[in-house]
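Just one protein chain is left out here, and the rest sit where they should.
To keep things simple, chains are lettered A and B as they appear, and every chain counts its residues starting from 1.
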Amino acid sequence: MEAQFLIAGFGGQGVLLIGQLLAKAAMHDGMNVSWMPSYGPEMRGGEANCAVVVSDEPIGSPLVTEPPIAVIMNKPSMLKFTPSMEKGGLMLYNSSLIDIEPDREDITAVAIDCNGIAEKLGNARTANMVMLGAIIQRTGVISIDSAMEALKATFGPKKEHLLPINRAAMEAGAEAAK
Amino acid sequence: MAVVYEKTKMLTDKPLHYCPGCTHGIIHRLVAEAIDELGVQDKAIGVAPVGCAVFAYDYFNCDMMEAAHGRAPAVATGCKRVNPNNVVFTYQGDGDLASIGAAEITHAATRGENITVIFVNNAIYGMTGGQMAPTTLPGQVTTTSPYGRDPNHCGYPIRVSEMLATLDGPAYIARVSVHDVKHIMEAKKAIKKAFQMQIEGKGFALVEVLSSCPTNWGMTPQEALKWLQENMIPQYPLGVKKEVE
Partner (left out) sequence: MGQKMLMKGNEAIAEAAIQAGCRFFFGYPITPQNQIPEYMSKRLPKVEGGCFLQAESEVAAINMVYGAAGAGARVMTSSSSPGISLKQEGISYIVGAELPCVIVNMVRGGPGLGSIQPAQSDYYQSTRGGGHGDYRMLVLAPSSVQEAVELTQKAFDLADKYRNPVLIMGDGLIGQMMEPVEMPEYVKPELPEKTWAATGWKPGCGRDRAIINSLYIDPNVLEQHNRKLFAKYAVMEQEECRWQEEMTDDADYVIVAYGTTARIARSAMRKLRENGIKVGLIRPITLWPFPNAPIQKAAEHAKAFLTVEMSMGQMVDDVRLAVNGKKPVEFYGRTGGIVPTVREIVEQIENMAKEAK
């Protein structure tokens, strides 16, 4: 089993965190993982993306150049990465900020109203966790429980009070992706 | 019979290689006496430069490091940070310190690195054969300024002590000369003070010593000392440029 993800959006949207939680949770589930960010002279608000590979075998390239699974949080990323997607691939995209659909007939596209759902839950900043819930629902690579364990470790005691709202966001995202 | 004068134990028995009339020998002696009198021979670590004093590690009777050209303050920084109880000093010429090593000395000074710097300024590159230095005076003839240093073409000499004294980091900066006995005694005092500052943990101390180079200036030793007094001191005024309490 090998799952390759490309997760892209604006810097500040939490796309790197989605990837890290995915990788951390899968690692704790006993899988081989890699997380590779794009790096460069990018500032807040610029584009950010990361590649995550989860595998039961040693991982070769940590780069994902033809994503079988693309997680797209904003419109520029949709335009940039749609053409390179693997045939038959799965795209999860944030329809709150993207008013178009991917122009590919040979992929499955799932629209998730990440910001809308997050706002309804009362915390707009959990839009990325809504998307993570959707990823979990659609791929089954990790569970919400293991994602929450990873988030707990990332947040530390100072932000522990934010765990319930994040769990709610993941669950809502999973529901939306059904 | 009473001993009135003896060789300092901070100098080895190795004969100095310096040209006749060169004042490096005097400055070596002053540094050695200062360390000796402060009783820190067993803590002293010297960093030798590239330039005429490149063999200083053969002369100072303590642990020594030989640095790349201009890098002595960085080497001294690494050494001092590892063993802060050591008394670490660099001994550098004007090409080494003020030209290729301008960045290293400036940043060691601004960090307030707790080291002592002996900066020997003779307004010329000695070892390589008398080329123009960053401290060469306007109009001064060298092998790379054969028509005299033209400031319109290659700029003005750097007053290192005044420049570094503008920084907040240094604890003590002074310029002295060794052209006569009176000034040699004053130079000794300044050098000893610069070591004292380090021992007391006060921070970066630099003594700029105006020095002669009869060989490359093309003068007798006496003429050279006179030239130093008459030409270098007006360009490089003596005195304490900075001193913290």
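Please note the rule applied: contacts are C-beta pairs under 8 Å (C-beta built on N, C-alpha and C of every residue); 3 or more make two chains touch, one makes a residue touch a chain.
As the structure is a prediction and not an experimental result, all values here were calculated from the model.
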Contact residue for the chain not shown (choose from B:22, B:52 or B:75)
B:75
In the full complex, which of A:13, A:34, A:96 or A:115 touches the chain missing from this view?
A:34
Interface with the undisplayed chain - residues on chain A
20, 23-24, 27-28, 32-37, 39-41, 58-63, 65
Residues of chain B in contact with the chain not shown:
9, 41-45, 47, 54, 57, 61-68, 71, 74-83, 85-86, 103-104, 106-107
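Methods note: only the chains that are shown with their structure count from here on.
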Where the CA atoms of chain A average out and where those of chain B average out, how many Å apart are those spots?
62
